[in-house]
Structure formats: C-alpha cells, structure tokens
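As you look at this complex, bear in mind that one protein chain is not there, while each of the others sits in place.
Per-chain numbering from 1; labels A and B assigned in written order.
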Amino acid sequence: MSEIFMLIEHRQDAIRDISYEMMTCGRALAEKLNTKLTAVFLGYDADKLVESIRDQAHRIMVVNNEVFKEFNAESYQIALAEIIKKENPLLTLIGHTAFGMDLCPALGTQLGIPFTTDCLDVEIIDGKLIATRQMYDGKLNAKIRFRKNPSYLVSLRTGCFPVRDSNIESEIVNIESPISAEPDYRKFVEYIEAAISDVDITKADVVVGVGRGIKKKENLALIEDFASTIGGVVACSRPIVDAEWLPKDRQVGSSGKTVKPKLYIALGISGAFQHVVGMKNSGTIIAINKDQNAPIFNEADYGIVDDLFRVLPTFKNSIIEMKSK
Amino acid sequence: MNFDLTNDQKMLQREVRSFAETELAPVAPQIDVSGEFPWDNIKKMAKLGLLGIIVPEKYGGSEFDFVSLAVAIEEISRICASTGVIVAVNNSLVSYPILQFGTEEQKEKYLPPLCSADKLGAMGITEPNAGSDVAAMESTAKLEANHYILNGTKRFITNGGEAGIFVVFAYTDKDLKYKGISAFIIERDTPGFTLGKHEELMGIRATANCELIFEDAKIPKENLLGKEGDGFKICMNTLDVSRIDIGAQAVGISQGALEEAIKYSKERKAFGQLISNFEMIQGMLAEMATQIHAARLLVYYAGYCKDKGIPPRFSKEAAMAKYFAANMAVDVTRKAVQIYGGYGYTKDYAVERLYRDAKILELYEGTSEIHKIVIARELLR
Partner (left out) sequence: MDIIVCIKRVPQTAEAKVEIESSGKDIVKDRLTFDMNESDMYALEEAVLLKEKFGGTIIAISLSCSDAEDTLRIALAKGADTAIRIKAEDFDELDGYKTAQLLSAVIKDIHFDVIFTGCIATDDAYSQIGATLAELLGIPHATLLTNIEVIDSISHVHRELEGGLQEHIEISIPALFTIQTGINVPRYASLIAIRRAAGKEIKLVGQNEISKDQLLLNTQIEELFIPPVAKQVKIITGSPGEVSKELAGIIREKGLI
C-alpha cells in the first residue's frame, strides 16, 4: 500500500515541533494521493506522548521499548528499516534535525531506496516525487527528482510547514521491538546542557544579533553599547561562537536558541538558514548588511545596505534623541 | 614562457590571503589611527615563516624565491600596507644583506632571530642630510682596538622603534668617497645607541618609524658586514632587491583599492542608478585594473630575473618595476578615492587610508626621480 510514513521525533519526554510539521506535510500529501498517514513512534513509556498526537495521523505505530528512550541513530535505524521493509510506504519523512541527519542517509542506504535530505517541500506530481531543497548558502533553490522506486525517504527542514490542526481519530498499532538493547558499537551516555547564562536572550524584547560582519571581537564593545542604548541584549550567529567572541548561550539559530523579540536588529548577519530559523518569528526585523544580496534581506521588514559601523553611531544618536522626546 | 605561479606559490598566495583577510583586516584601520606596532600579527606571521621568506631553512627561514616574496608582500599589503612594509623590510633590507654578505657566524647568529621575529630587523641608510644622495651621509665609524666607534644619526627608519637588529651604514674612510662606506650589524642594546624622534607619518603609520642616534656607539669588530668599504655596494645591491617588494606593496595596495572601488560602485547610487553604470566610472575601473596588471607583471619579472640570475644586473628591471608600480599605486588609489566621491575623503572608508599609504612608495628606497636616473644610466651605457 502506498502510504505516507513519518517518524516522530521526541526528546527529553516531549514531542518536538518538527514532528507536528512533518505530520502536517504528511497529511496534505496523503490527502492528495488519497492514502493514509502513519506516524511511527519509537520510544519508551509511550502512553502520554502518544496521547498527545493521537489526532494527528491516521495510524500511529508504536514501538515501546526502553532502548528507544533516547535517540540513537543506530538503534532507530535497525527498527525503522524493519518497519519500512515490511510496510513498504511510498514515502517516509524524517526531520532534518541533529537526529535526522544522523539517521536518514544511513537508513536510506541500508534499504537501498532513493533518499535526499533537508527538503523545504515535497510534492508528488504524476506519481513522481519532486523535492525542493536550498543550495549555495540559501541563494538558490533546487527541484530534485528521484530515481524511480516504489519507496522513497526524505528529510524535511524545520520551520517549513506551518502546523495545522487535525482531528483524525488515530488507529494505534503496537509493534514488538526488534531489539532490546542499544548496539554495542554505539550507546547514548548523557545530555550536556548548555551552561546557564547571566543573560537570557529568549526573554528580551529587543535583540541585537551580530554576525561575521562585525569583523573582530573588539567591536563587540560598540555593539554592547548600542544594545544598552536601545534596551536590548546582544545575540549572535554561529561564526561568532565558533570564534569564541561570545558564549554559546548567545547563539540564535538551529543549534542555538530560538528568539521571538518584539524587535530583532541583525547587524552584519548574512542570514544563513541555520540562523534565520531561530529569529524569523520576531515581531519586527531590521537588517543592516553591506551585501545587498544577503539572504537576511528576505527575512527582514526593514533593510539598510551599508557598513554597519557607519550606520551604528548615527542610529544610536537617533535612538537617544527619540527617547528624550 | 610561463606566466603561471608554481604550485607552492599558489598555495602561499592562498594561505597568506586567508591569513591577511582574517587576522590583518580587523587591525589595519585601527593601527593606522593609533600607530601601534602590530606585534601580535608579526609574531603569528613569523610562525608561518613570513619573516624569513627568502632565508634558507638552515637559518630558520622558509627558503622561497623572490617571486614568492613578491606574492606574499602583495597579499599582505592588499589588506594592511603597514604590515606589508614591516615584513618587507625584515626580509629584503635586513635578512637579505646578512645572507648575501655576512660571514657564516653572522648568518647563524642573526638570521634565526630575524626569521622568528624574536628580534625584528631595521636598516639605517638615510640621514637628516642624506636621502637619495647616499654618499652625503655623515655617520662615521672608527676602529679602536676590537670595536668600531660609530657616530651619527639615521632618520626615517622603518621598524626603527621596535627592531632588535639593525644594518647601519657609516663612513670608515671619508676620503675614499662612497668607496669608504662600510656596513655594520648593530644590536639594539649596543652602548651608545639610542632611539630618537618617533615620526608621525602620513601613511604606513604603524611601522615604528624612528630616528636612530649613535653617540660613540661601540660595535664589536666582528659585526662589520662584508669588508671595510663594501658598504655602498651592499647598500645598492640590497636596494635593488628591495625594489621588488616595494613594487609588490604598490600592487597589493592598489589591488585592495580596486576591489573596494568595484564594490562601492556596485552599491552606490546617483542620478537614480548605480554609479557602476556610468561610463566615466567604468573607464576609471578599467584603467586601474590595467595599470595594476602591468605593474604586477613588471614586479614578477624583476623577481624572476633575480631568481634566475638573468640578466646578471637586474637593477634596471627592479628600478622599472618600483618606479612604475609606485606611480601606478598613487594614481590608482587616487582614482579609488575619486570613485567614492566625498565619502572617499572620510575616514569611514579604507580608500582614504590606501591613498595615504600609497604616497610613500614614490618616496622611499629611492624616489621615482632616482629610479629614472638608474634606468636611464642602464640605457645610455
């Protein structure tokens, strides 16, 4: 049967947003193809989590075993491969997350089915699967077609499918786990939480985000000064953390934090997807960047194409003036 | 005939470019204002082997040729002219004459610290009353027992304020005219040697330009470079070589200015369109690119002549490269400022700094006028 399957992603006893996004995508595809969506849940002590998604898919396949309590690509791969081989779905969706990046390519390879990663969209046109991906630092999109096969595997980018309500009565199917222990070649040990910080960028109303464009660490003083004038906190994109100019807890983006301030000011940030995903839901976004082609201008409400260090001093003065009125 | 860089030169170019864009670019505008000597970056560059590019490995150097030296200096100068000058001086004005004319003991003693930047090099030729006219120098050195007693003042000495090893020229016999000039290797802690006035320069402002004062300075006899009376020859020979990297500085600074100008012309709008649409701007950009290309070929060719030993006297080629490239750099950076319009005259944009940095190229290590004389002398022989 040519069903749509998707893998539920959960962590630390919570279903992750990407799961709802994938189910939204999966339901739409299933509807178009007049077929059903099956959510595959691998986990432990599953009842509560399964309960929270039981209106989201036509069928929920539950493999309840302690081995799946935490994510381990190698054990998930063993179980999923078995399910897919048996059920032979037309399409299986996995999140393009730290979890899915570890799992999807190896699973597709093991099964010998065509797969691709990090898709913004998937469509089935005339029975052919077409995926949309982003390339070249987000500057181009690509339509991808697949080698013809009865079954496909695709990983989906987070934040691409606005979650829709659903009220399907899910059929719950319990399946015996094919394994009862993690393989001895890979074991989960523990989570390492980010260090607790003095500044919580997720709680601020105004966030001043800085990227590579600030050129050097010493310039942070200027940025801090500007941020305090405007009553905001300083956050940053990944390269700034890589260079150890700011601590990890200031990073906005897929591997950092998600912020939704009233005002986000992006200074010298090019707007790589990995950053944008963490700030695109901010109320108002102002971007200052020298490169007029920078993808950040696709996300911003207001843009200034200029050297940020030329604009910052006058911007600060204008804010002071505005506040004094 | 082959105009391609070799594999090692291409890799050197890539690494130096990446280093310059990452490490030098943030500091360049700052040290232009403060005049602070970029010791951090100099130490990092020494670790990569950039302070002894042309020095053999056995003395702690990288053992590259002069074309490679030009490529490296060009890449450094494209981002930071001051740093380009500092590195060039250490390589061709100090390490080179020691390598070429020094005794084995001198090479073993002085080249390793120059390559590692434990001690930086500076060269003292110019005096308050002796610039292009080298033979007019007034410094003297008199042999007394095991020491030369040196008296005199050297002015406008790049790296002077920060260097540890100096190659200094003085008369050991005034009667012999220029044949009475001798060269000495002098250490910073030599008794009787002090630093004088620190110059505030128009450009290349972070080069520790300083006056050297010698008052009965006691130089050990074994620190004579070459023989007594070899000074003028050493000086001319060294200046020939250093003209390659002055040319390379010019090409680098100009390349930086051209890239800035191209970028700006594609961002700046006037009369409702990008200024890059205007033919007069296009004309300037085309001229700049062509001028830079011509100068680069002259510089590389001079380096090539030095490397291959052809022709035996490459003075003319080096002089042509330096003369042309220096004039070119002043013109190209001027055009870059012109393309920026009023903004180019402000400290907000790099072209203002590059224009000031370029001017020195027409002045030091032989003015353009001196170079024309050198070239003409070769033509009229």
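Simple rule for what comes next: contacts are C-beta pairs under 8 Å (C-beta built on N, C-alpha and C of every residue); 3 or more make two chains touch, one makes a residue touch a chain.
Only a predicted model underlies this, so the values are computations on that prediction, with no experimental measurement involved.
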With the missing chain put back, one of A:Lys32, A:Lys139 or A:Arg164 would touch it. Which one?
A:Lys139
In the whole complex, not just what's shown, which of A:Ile124, A:Val206 or A:Leu222 touches the removed chain?
A:Val206
Chain A positions in touch with the non-displayed chain are 11, 70-74, 96-99, 101-106, 108-110, 114-118, 130-131, 133-147, 183-194, 205-206, 230-232, 238-239, 241-242, 248-249, 251, 254-258, 262-263, 270, 272, 280, 283-284, 286-287, 291, 293-294, 297-306, 310-311, 313-315, 317-319, 321-323
What residues on chain B make contact with the chain left out of this view?
6-8, 10-12, 14-15, 18-19, 47-50, 53, 57, 62-64, 269
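What we mean here is this: only the chains that are shown with their structure count from here on.
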If you average the CA atoms of chain A and of chain B, how far apart do the two points sit, in angstrom?
52
Counting only contacts in the complex, chain B reaches chain A at residues 25-27, 30, 267, 348
In their shared complex, chain B is touched by residues of chain A numbered 215-216, 218-219, 290, 292, 305, 307, 310
